[in-house]
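One structure, pasted below without further comment.
Heads up, one of the protein chains got dropped from this complex, but the rest are sitting where they should.
Then we have chain A:
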(Lines give C-alpha, C1' and ligand atoms only; values in the text may rest on other atoms or scores of the structure.)
Protein backbone atom coordinates (compact mmCIF):
# COMPACT_ATOMS: atom_id res chain seq x y z
CA UNK A 1 0.00 0.00 0.00
CA UNK A 2 1.43 3.40 -0.92
CA UNK A 3 2.18 5.93 1.77
CA UNK A 4 -0.38 8.27 0.32
CA UNK A 5 -3.16 5.73 0.43
CA UNK A 6 -2.24 4.83 3.93
CA UNK A 7 -2.42 8.51 4.85
CA UNK A 8 -5.92 8.68 3.45
CA UNK A 9 -6.96 5.62 5.37
CA UNK A 10 -5.65 6.79 8.70
CA UNK A 11 -8.51 9.18 9.58
CA UNK A 12 -11.03 6.44 8.83
CA UNK A 13 -9.14 4.13 11.08
CA UNK A 14 -9.47 6.63 13.89
CA UNK A 15 -13.14 7.50 13.53
CA UNK A 16 -14.06 3.99 12.40
CA UNK A 17 -14.90 2.47 15.79
CA UNK A 18 -16.89 5.49 16.90
CA UNK A 19 -18.69 5.64 13.59
CA UNK A 20 -19.57 1.98 13.73
CA UNK A 21 -20.81 2.35 17.27
CA UNK A 22 -23.05 5.26 16.31
CA UNK A 23 -24.36 3.41 13.26
CA UNK A 24 -25.29 0.33 15.25
CA UNK A 25 -26.44 1.80 18.51
CA UNK A 26 -27.76 5.18 17.53
CA UNK A 27 -28.74 5.42 13.91
CA UNK A 28 -30.26 1.95 13.64
CA UNK A 29 -32.49 2.26 16.73
CA UNK A 30 -33.43 5.77 15.63
CA UNK A 31 -34.56 4.61 12.21
CA UNK A 32 -36.20 1.60 13.76
CA UNK A 33 -38.17 3.78 16.15
CA UNK A 34 -39.02 6.16 13.32
CA UNK A 35 -40.64 3.28 11.50
CA UNK A 36 -42.33 2.05 14.69
CA UNK A 37 -43.84 5.51 15.15
CA UNK A 38 -45.66 5.02 11.83
CA UNK A 39 -47.04 1.55 12.59
CA UNK A 40 -50.50 0.47 13.65
CA UNK A 41 -51.85 -2.63 15.31
CA UNK A 42 -52.22 -3.85 18.89
CA UNK A 43 -50.03 -5.53 21.52
CA UNK A 44 -51.62 -8.96 20.96
CA UNK A 45 -51.33 -9.26 17.17
CA UNK A 46 -48.26 -7.06 16.85
CA UNK A 47 -47.66 -3.88 14.83
CA UNK A 48 -47.18 -3.36 11.09
CA UNK A 49 -45.75 -0.44 9.23
CA UNK A 50 -48.80 1.30 7.77
CA UNK A 51 -47.39 4.84 7.52
CA UNK A 52 -49.93 5.99 10.08
CA UNK A 53 -48.87 9.62 10.40
CA UNK A 54 -51.94 10.25 12.49
CA UNK A 55 -50.06 8.63 15.39
CA UNK A 56 -48.29 11.97 15.71
CA UNK A 57 -51.40 14.12 15.77
CA UNK A 58 -53.08 11.75 18.19
CA UNK A 59 -50.06 11.76 20.48
CA UNK A 60 -49.68 15.51 20.48
CA UNK A 61 -53.33 16.32 20.95
CA UNK A 62 -53.83 13.75 23.64
CA UNK A 63 -50.73 14.66 25.66
CA UNK A 64 -50.20 18.34 24.97
CA UNK A 65 -50.64 19.00 28.68
CA UNK A 66 -47.70 16.73 29.55
CA UNK A 67 -45.63 18.21 26.75
CA UNK A 68 -46.29 21.68 28.06
CA UNK A 69 -45.45 20.61 31.58
CA UNK A 70 -42.18 18.98 30.47
CA UNK A 71 -41.05 22.14 28.77
CA UNK A 72 -42.24 24.33 31.64
CA UNK A 73 -40.61 22.25 34.38
CA UNK A 74 -37.41 21.76 32.40
CA UNK A 75 -37.33 25.46 31.57
CA UNK A 76 -37.84 26.59 35.15
CA UNK A 77 -35.29 24.07 36.40
CA UNK A 78 -32.75 25.22 33.82
CA UNK A 79 -33.16 28.83 34.89
CA UNK A 80 -32.88 27.82 38.55
CA UNK A 81 -29.76 25.77 37.79
CA UNK A 82 -28.27 28.81 36.07
CA UNK A 83 -29.14 31.07 39.00
CA UNK A 84 -27.67 28.64 41.52
CA UNK A 85 -24.86 27.32 39.36
CA UNK A 86 -23.41 30.60 38.10
CA UNK A 87 -22.34 32.03 41.47
CA UNK A 88 -21.08 28.59 42.44
CA UNK A 89 -18.99 28.21 39.29
CA UNK A 90 -17.90 31.85 39.49
CA UNK A 91 -16.67 31.43 43.02
CA UNK A 92 -14.89 28.19 42.18
CA UNK A 93 -13.23 29.73 39.13
CA UNK A 94 -12.11 33.08 40.56
CA UNK A 95 -12.11 33.11 44.34
CA UNK A 96 -11.83 29.59 45.70
CA UNK A 97 -8.03 29.47 45.66
CA UNK A 98 -6.93 26.20 47.15
CA UNK A 99 -10.55 25.18 47.87
CA UNK A 100 -11.23 24.98 44.14
CA UNK A 101 -10.83 21.23 43.83
CA UNK A 102 -12.90 20.57 46.92
CA UNK A 103 -15.76 22.63 45.53
CA UNK A 104 -15.58 20.81 42.20
CA UNK A 105 -15.59 17.51 44.05
CA UNK A 106 -18.65 18.56 46.02
CA UNK A 107 -20.42 19.49 42.80
CA UNK A 108 -19.93 16.04 41.31
CA UNK A 109 -20.23 14.15 44.58
CA UNK A 110 -23.96 13.36 44.07
CA UNK A 111 -22.95 11.33 41.00
CA UNK A 112 -21.42 8.79 43.33
CA UNK A 113 -24.94 7.74 44.22
CA UNK A 114 -27.56 6.42 41.85
CA UNK A 115 -29.96 8.88 40.32
CA UNK A 116 -33.03 7.09 41.63
CA UNK A 117 -31.65 6.85 45.15
CA UNK A 118 -30.81 10.55 45.17
CA UNK A 119 -34.38 11.30 44.20
CA UNK A 120 -35.72 8.94 46.85
CA UNK A 121 -33.61 10.89 49.33
CA UNK A 122 -35.45 14.01 48.25
CA UNK A 123 -38.69 12.18 48.92
CA UNK A 124 -37.56 11.88 52.52
CA UNK A 125 -36.33 15.44 52.70
CA UNK A 126 -39.64 16.83 51.43
CA UNK A 127 -41.88 14.34 53.23
CA UNK A 128 -44.81 15.63 55.28
CA UNK A 129 -43.16 14.87 58.61
CA UNK A 130 -39.69 16.01 57.47
CA UNK A 131 -37.79 18.98 58.81
CA UNK A 132 -38.18 21.14 55.72
CA UNK A 133 -41.95 20.97 55.79
CA UNK A 134 -42.11 21.64 59.52
CA UNK A 135 -39.77 24.63 59.24
CA UNK A 136 -41.79 25.98 56.30
CA UNK A 137 -44.99 25.54 58.31
CA UNK A 138 -43.53 27.34 61.33
CA UNK A 139 -42.33 30.20 59.14
CA UNK A 140 -45.75 30.41 57.56
CA UNK A 141 -44.40 29.60 54.11
CA UNK A 142 -46.73 26.60 54.09
CA UNK A 143 -50.20 26.32 55.60
CA UNK A 144 -50.53 23.89 58.50
CA UNK A 145 -51.68 21.08 56.24
CA UNK A 146 -49.63 22.25 53.23
CA UNK A 147 -47.29 19.74 51.61
CA UNK A 148 -44.16 19.96 49.56
CA UNK A 149 -44.12 16.40 48.31
CA UNK A 150 -46.45 15.56 45.44
CA UNK A 151 -46.37 19.12 44.10
CA UNK A 152 -44.86 20.88 41.09
CA UNK A 153 -42.46 22.56 43.50
CA UNK A 154 -41.12 19.18 44.56
CA UNK A 155 -40.67 17.97 40.97
CA UNK A 156 -38.93 21.17 39.90
CA UNK A 157 -36.75 21.13 43.00
CA UNK A 158 -35.79 17.52 42.28
CA UNK A 159 -34.92 18.23 38.65
CA UNK A 160 -32.94 21.32 39.63
CA UNK A 161 -31.01 19.36 42.21
CA UNK A 162 -30.32 16.42 39.92
CA UNK A 163 -29.16 18.49 36.97
CA UNK A 164 -27.23 21.24 38.76
CA UNK A 165 -23.82 19.64 38.05
CA UNK A 166 -24.59 19.58 34.33
CA UNK A 167 -25.01 23.33 34.51
CA UNK A 168 -22.28 24.15 37.01
CA UNK A 169 -19.45 22.24 35.35
CA UNK A 170 -19.64 23.76 31.84
CA UNK A 171 -20.06 27.17 33.48
CA UNK A 172 -16.97 26.53 35.56
CA UNK A 173 -14.98 25.50 32.49
CA UNK A 174 -16.00 28.64 30.61
CA UNK A 175 -15.37 30.98 33.54
CA UNK A 176 -12.10 29.37 34.45
CA UNK A 177 -10.77 30.10 30.97
CA UNK A 178 -11.36 33.83 31.37
CA UNK A 179 -8.07 35.64 31.83
CA UNK A 180 -8.43 37.81 34.96
CA UNK A 181 -6.31 40.40 33.20
CA UNK A 182 -9.24 41.01 30.86
CA UNK A 183 -11.25 42.15 33.85
CA UNK A 184 -8.38 44.35 34.94
CA UNK A 185 -8.26 45.79 31.45
CA UNK A 186 -12.00 46.50 31.64
CA UNK A 187 -11.69 48.34 34.95
CA UNK A 188 -8.66 50.14 33.56
CA UNK A 189 -10.96 51.32 30.76
CA UNK A 190 -13.40 52.92 33.19
CA UNK A 191 -15.75 49.97 33.67
CA UNK A 192 -16.94 49.46 37.24
CA UNK A 193 -16.75 45.90 38.49
CA UNK A 194 -20.44 45.42 37.70
CA UNK A 195 -19.98 46.72 34.17
CA UNK A 196 -16.88 44.59 33.68
CA UNK A 197 -18.94 41.60 34.74
CA UNK A 198 -21.72 42.47 32.31
CA UNK A 199 -19.50 43.43 29.38
CA UNK A 200 -16.69 40.91 29.72
CA UNK A 201 -17.42 38.04 32.09
CA UNK A 202 -20.92 37.22 30.89
CA UNK A 203 -20.17 37.38 27.14
CA UNK A 204 -17.13 35.19 27.63
CA UNK A 205 -19.16 32.75 29.75
CA UNK A 206 -21.83 32.43 27.03
CA UNK A 207 -20.49 29.15 25.61
CA UNK A 208 -20.69 27.69 29.11
CA UNK A 209 -24.17 29.06 29.67
CA UNK A 210 -25.24 27.58 26.35
CA UNK A 211 -23.69 24.17 26.95
CA UNK A 212 -24.94 24.03 30.53
CA UNK A 213 -28.46 24.98 29.52
CA UNK A 214 -28.56 22.28 26.86
CA UNK A 215 -27.13 19.64 29.16
CA UNK A 216 -29.75 20.56 31.74
CA UNK A 217 -32.78 21.31 29.61
CA UNK A 218 -32.63 18.37 27.20
CA UNK A 219 -32.47 15.52 29.71
CA UNK A 220 -34.83 17.40 32.02
CA UNK A 221 -37.44 17.51 29.23
CA UNK A 222 -37.37 13.76 28.91
CA UNK A 223 -37.08 13.07 32.62
CA UNK A 224 -39.67 10.91 34.35
CA UNK A 225 -37.97 9.88 37.60
CA UNK A 226 -38.54 13.16 39.43
CA UNK A 227 -42.19 13.41 38.47
CA UNK A 228 -42.75 9.74 39.33
CA UNK A 229 -41.07 9.90 42.74
CA UNK A 230 -41.75 13.46 43.86
CA UNK A 231 -45.02 14.21 42.06
CA UNK A 232 -48.41 12.71 41.32
CA UNK A 233 -50.06 12.03 37.95
CA UNK A 234 -51.01 15.72 38.04
CA UNK A 235 -47.29 16.50 37.70
CA UNK A 236 -46.50 13.84 35.12
CA UNK A 237 -44.27 14.92 32.31
CA UNK A 238 -44.03 13.55 28.79
CA UNK A 239 -41.29 11.18 29.95
CA UNK A 240 -43.75 9.48 32.27
CA UNK A 241 -46.21 9.00 29.42
CA UNK A 242 -43.57 7.58 27.08
CA UNK A 243 -42.28 5.30 29.79
CA UNK A 244 -45.71 3.89 30.60
CA UNK A 245 -46.65 3.50 26.91
CA UNK A 246 -43.46 1.59 26.20
CA UNK A 247 -43.26 -0.53 29.31
CA UNK A 248 -46.79 -0.86 30.65
CA UNK A 249 -49.30 -0.40 27.87
CA UNK A 250 -46.96 -1.64 25.14
CA UNK A 251 -48.33 0.93 22.71
CA UNK A 252 -45.05 1.21 20.84
CA UNK A 253 -46.14 3.40 17.91
CA UNK A 254 -47.60 6.10 20.17
CA UNK A 255 -44.57 5.98 22.45
CA UNK A 256 -42.23 6.35 19.48
CA UNK A 257 -44.31 9.16 18.02
CA UNK A 258 -44.17 10.99 21.36
CA UNK A 259 -40.41 10.53 21.54
CA UNK A 260 -39.90 11.97 18.08
CA UNK A 261 -42.18 14.88 18.78
CA UNK A 262 -40.20 15.67 21.92
CA UNK A 263 -36.98 15.47 19.94
CA UNK A 264 -38.35 17.90 17.38
CA UNK A 265 -39.41 20.35 20.07
CA UNK A 266 -35.97 20.23 21.61
CA UNK A 267 -34.17 20.71 18.30
CA UNK A 268 -36.30 23.74 17.48
CA UNK A 269 -35.72 25.00 21.00
CA UNK A 270 -31.96 24.68 20.71
CA UNK A 271 -31.99 26.45 17.39
CA UNK A 272 -33.98 29.39 18.77
CA UNK A 273 -31.80 29.52 21.88
CA UNK A 274 -28.61 29.59 19.82
CA UNK A 275 -30.07 32.41 17.75
CA UNK A 276 -30.99 34.28 20.91
CA UNK A 277 -27.49 34.07 22.39
CA UNK A 278 -25.92 34.73 19.01
CA UNK A 279 -24.26 31.77 17.39
CA UNK A 280 -21.27 33.95 16.46
CA UNK A 281 -20.61 34.74 20.09
CA UNK A 282 -20.84 31.10 21.02
CA UNK A 283 -18.13 29.99 18.69
CA UNK A 284 -15.90 33.06 18.76
CA UNK A 285 -15.93 33.85 22.44
CA UNK A 286 -14.53 30.41 23.01
CA UNK A 287 -11.33 31.21 21.11
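Assume a residue touches a chain if its C-beta (ideal position, glycine included) is under 8 Å from a C-beta of that chain, and two chains touch if they have at least 3 such contacts; residues count from 1.
Note that contacts and distances are computed from a predicted model.
Missing chain, UniProt name from the options "Xanthine dehydrogenase family protein subunit M", "Spermidine/putrescine import ATP-binding protein PotA", "ChrR-like anti-ECFsigma factor" or "Cyclase": "Spermidine/putrescine import ATP-binding protein PotA". Set against the missing chain, the residues A:89, A:200, A:214 or A:227 yield one that touches it, A:200.
Residue in contact with the omitted chain (choice from A:30, A:60, A:106 or A:191): A:191.
In the full complex, chain A touches the hidden chain at residues 179, 181-182, 184-193, 195, 199-200, 203-204, 281, 284-285, 287.
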